[in-house]
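Read the structure below first, then the notes.
Omission of a single protein chain aside, the complex is shown with its protein chains in their original locations.
Now for chain A:
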Amino acid sequence: MIRAVMVINTQGKPRLAKFYEFQPVEKQQELIRSVYGVLSSRAENVSNFLDAESIFGPDTRLVYKHFATLYFVFVFDSSENELAMLDLIQVFVETLDKCFKNVCELDVVLNYSKLHTVLDEIIFGGQVLETSSTEVLKAVEEISKLETASNAISLVPKSVSSWRSR
């Protein structure tokens, strides 16, 4: 299964962190920090693998991809294929790209909820759920529609805050 998904920027700031096994927040911070520590020392044009066992314990692997200012990191165990995980990162990024039209770090920063919605449609409880970005996008759009619709009902009692969030 997939153990964790992280998006970290090149300065080491986490932009997205999802652990599929419960980890206390302090542990999460420590893990992200150690991953970044190793990532930042890697040269360009080398393989996308990292020794994860020293950080996450036995039977763990880690792949990452570097896009512009962001590292996308997937941690998983022996029941996943390394190259397939690289593909999955690609799927995730492609979906985000379609979602935000040329995704950049700022989109990732400002759209915390949407990012999670996208991710949850791709990975479910550590299992790969969907690998087609169009399917994911379809589901995400419907969920967003439903969200705004349910918010619209609240327009009457809560007009001001709704304007603000527009």
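By definition in this document, a contact is a pair of C-beta atoms (placed from the backbone, for glycine too) under 8 Å apart; a residue touches a chain by one contact, two chains touch by 3 or more; residues count from 1.
Quick note on the criterion: contacts and distances are computed from a predicted model.
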item	value
Per UniProt, the name of the complex member that is left out, chosen from "AP-3 complex subunit beta", "AP-3 complex subunit delta", "Probable glucan 1,3-alpha-glucosidase" or "alanine transaminase"	"AP-3 complex subunit delta"
Omitted-chain contact residue, chosen from A:Gln11, A:Asn45 or A:Asn102	A:Asn45
Missing-chain contacts mapped onto chain A	1, 14-18, 20, 22, 25-26, 28-29, 43, 45-51, 78-79, 81-84, 86-87, 109-110, 112-113, 116, 120, 124-131, 135, 139, 142-143, 146-151, 153-154, 158, 160-161, 164-165
